[in-house]
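Can you keep this structure in mind? I'll have questions shortly.
One protein chain omitted, others in place.
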Amino acid sequence: MGKKGLNRREFLKLTGATGSMLAAGSMSGMAFPRNVWAATPAIKGPIKIGYQAIASGTLAGYGQFHKYGVEMAVEEVNAAGGIAGQKVEMEFRDSTTKADVAIENARYFVDSWGADFLAGVDSSGQALALAPIIEKLDRVLIVTHAATEKLTEEGVFKNGIKQIFRICSPTYQDGNAGAFVAKDLPAMKWATISPKYEYGFTCWKMFQDTLGKLKPGVSFIAESFAPFGTTDFFSHIGTIMDAKPDGLYSTEWAGELITFVKQAKEAGLFDKVKHVMFPVGAAMDVLEGLGKEMPDNVWISGRYFFRYPDNKTNNEWVARFRKRWNHYPAYVSETGYSSIYAIKAAVEKAGSKETKAVISALEGMEMDSPAGHRVFRKEDHQAMYEVPWGKTVSDPKYPFKVMGEQKVIPAKEFFNRPPFEGAGTKPPF
Amino acid sequence: MKNKSLFAALILVFLAALVAMPHLSGRFTVYLAMRFMILGIFAVGYNLLLGQTGLLSFGHGAFYAAGAYGMGFFWLHLSPHPLLGIGAGVAAAAVLALLIGFFCVRHTEIYFAMLTLAFGMMVFSLIWNAREITGGDDGLVGIMRDPVTFFGLGKIPIGKDAQYYYLVLFFFVLSVWVAHRIRISPFGLVLSGIRENARRTEFAGVPVRNYRLAVFVLSGAFAGLAGALEAMLQSNARPFMAHWTHSADPVLVSLLGGLHSLTGPLAGSLLFVAMREIVQRFTENWMLWFGIVLLIIILGFRGGVVGVVQNLVLRRRAEGEG
Partner (left out) sequence: MQSIVHVCLAGLSAGMFIWLVASGLTLIFGVLGVLNFAHGSFYMLGAYFCFTVLRHLSANFWIGLLLGPLFVCAVGFIVERFFLRRVYHLALPYQLLLTFAFVLIFDNLVKIVWGAGSLSPPRLDIFGEAILIMGRKFPAYNLFIIAVGPLVAIGLWLMLERTWWGRIIRAASSDREMASALGVRVPILFTAVFVFGCWLGAIGGGLAAPYVGIMTPGMGDTIIIEAFIVAVIGGLGSLKGAFLGALIIGVLSAFGTRFFPTFDMFLIFILMAGVLLWRPQGLFGEAR
């Protein structure tokens, strides 16, 4: 399905070939699933995808990396003939961090630009605010970063906003999977320094609940929540060090995690606390920003890590990405990239770009992507796939620390299960 | 006078355009128009404080948020009746403005600005941290638009954007009219006097502080109305509404449009909403251009857009006569 690398010559050949083929009204001989198109009525092109991510302010780097992944996917898809033979057009907008901007962008995409699909969204708050609007706009939205489980448990499952799908791993990866990893660590007294907003509170609670069930006897002895924009973590670090935990869990992310790690190192936190977990520490901006300063033997994870899975699809994709952009892919690059392919697969499976048909096609759909094999769970539209937790280690191949020893927990063992309330819905099962 | 009737004609044309809009344009333009009107309500009320009375507040976002959350809580826990919900929001905003204004009007100028900023951020922090009640940074979600009823008689649906538009338009026209009446009333004239020379006004026997408090509460009520309307438009209420950078919006648009006229804030709101949307289609860095436009206006066109238009009209008349 067009996953092979295309060098410049092949690319040009294909575009030329595709163009003439399309003009002749038939599909090119490139890998297309079976012969769906012969039988179905032609889908009116172009296929328009509206993508939004944070492209300004302190998190501007994320928007840039979203774009890298998405643009690359669109180029590849179009070079291979597009979606169901139709060209893909993508427009990118800065979502900023504000919900009203995200809503306006979504409305612009659908009502003014004529988007057939929407994707992106970094912030959980934005995603939740968007949900009722997406229902009204009646377009499929593939969320590529926002992690709140409320979006899928409440938005999709309880409230029936079927248009929303999430391709990235949610807070289950941070809280539940983290607890599964933590249970095998000797630490019995856990503390946290986490961001002072819903995401931070939710993950810590989830971690506590799950670990408490997995390992009776653990205690959670200290917590310190740092407001958005904290540049000085010393007092928070002091609180934790006074409590003398043997495990530290922190959902700090992006720039704040970089600041926190550097300052924690100075304060000697990593000498005193032997077991440290950063659920979103495997993000490329963090790893590259810290470089050698990331301590060893810290457990990190994310929504995707470029070295997992160690297979042809992923390794070749990473190589292509590096060639195209001269960077290692961030996890938002992968989720953005795969969201385009998810749309492609769904449209071609459904034989239509109508929202209802695409929703049916996406529910339960399985797809291969650089991050591995994904399945979109029917009940809450959450993609299930594995992301490893790994212990940081130096590797001479890279100017930053990578995952050494890895733990991969199957998604179905730690994702909350429908109906999400009552017994048997939260791990361990 | 020819000027006045020309002006009145322009207003009528504008109104007619607004009324006809849902039938003439697509859903997105209707949405933008609603955002313009809501910002316009916020700004026109705010300008009673800034342009008319000369007080610069960086905390009016708190009242906007009070309106939104007030409306949201009312809808979620008490009654889905939209008009009552809006009333609840406006009342909440007015009460909060009374409480905060009571303290703030003791000062003027930079101290007033800093005080309002402090109180506004206090409200922001409160909303963010009282997660159990307000939902924290997730905000209140799922606010729906139930049909408007009048004492059980008649049911006007406002669920669809095009329908809700008319409710917003109604409040927009009402707000502008009320603001206009306030501006030209004796109360409004006293406010102007306070702006021009507070000390002299005080010597004339006017209880300046009470007037300031009154206009503070009034502008807070307008902010609350805008907040409640946005809560229903977007189906959510968010802490960011109380942040000082949101409080800067009505200042920006009033300056853009012209501080000393009724229509200034409206022109500024229109320009702001339009600019934000259009410039974004060409560049991601639209804030950069907005900053540049702001600079140009402050340096060269202090009367704002309205000032520019007025000068053009005056010049043309002078040329015609001279």
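Note that the chains are named A and B in the order they appear, and that numbering of residues resets to 1 at the start of each chain.
The rule we apply is simple: a contact is a pair of C-beta atoms (placed from the backbone, for glycine too) under 8 Å apart; a residue touches a chain by one contact, two chains touch by 3 or more.
All figures in this text were calculated on a predicted structure; none of them were measured in a lab.
Though it is not drawn, the left-out chain touches A, B in the full complex. Of B:21, B:95 or B:287, it is B:287 that touches the chain left out of the display.
When the omitted chain is restored, the residue from A:166, A:236, A:275 or A:401 that touches it is A:236. Only one of B:15, B:122 or B:178 touches the chain withheld from this view, namely B:122.
Contact with the omitted chain, checked across A:159, A:263 or A:297, is made by A:263. Of the candidate positions B:111, B:150, B:170 or B:203, contact with the unshown chain belongs to B:111. Contacts to the hidden chain, counted on chain A, fall at residues 55-61, 63-65, 196, 223-225, 227, 229, 231-232, 234-236, 238-239, 241-242, 254-255, 258-259, 261-263, 266-268, 271, 285, 288-291, 293. Within the complete assembly, residues 50, 54, 56, 103, 106-107, 109-111, 113-115, 117-119, 121-122, 125-126, 129, 244, 248, 251-252, 255, 259, 285, 287-288, 290-292, 294-295, 298-299, 302 of chain B touch the chain that is not shown.
Convention: only the chains that are shown with their structure count from here on.
Those residues of chain A that touch chain B in the shared complex are 55-56, 92-94, 98-100, 103-104, 107-108, 110-112, 124-125, 128-129, 131-133, 148, 150, 159, 196-198, 201. Chain B contributes residues 26-29, 31, 35, 128-129, 131, 136-139, 141-142, 144, 230, 234-236, 238, 240, 277, 280, 284-285, 287 to its touches with chain A in the complex.
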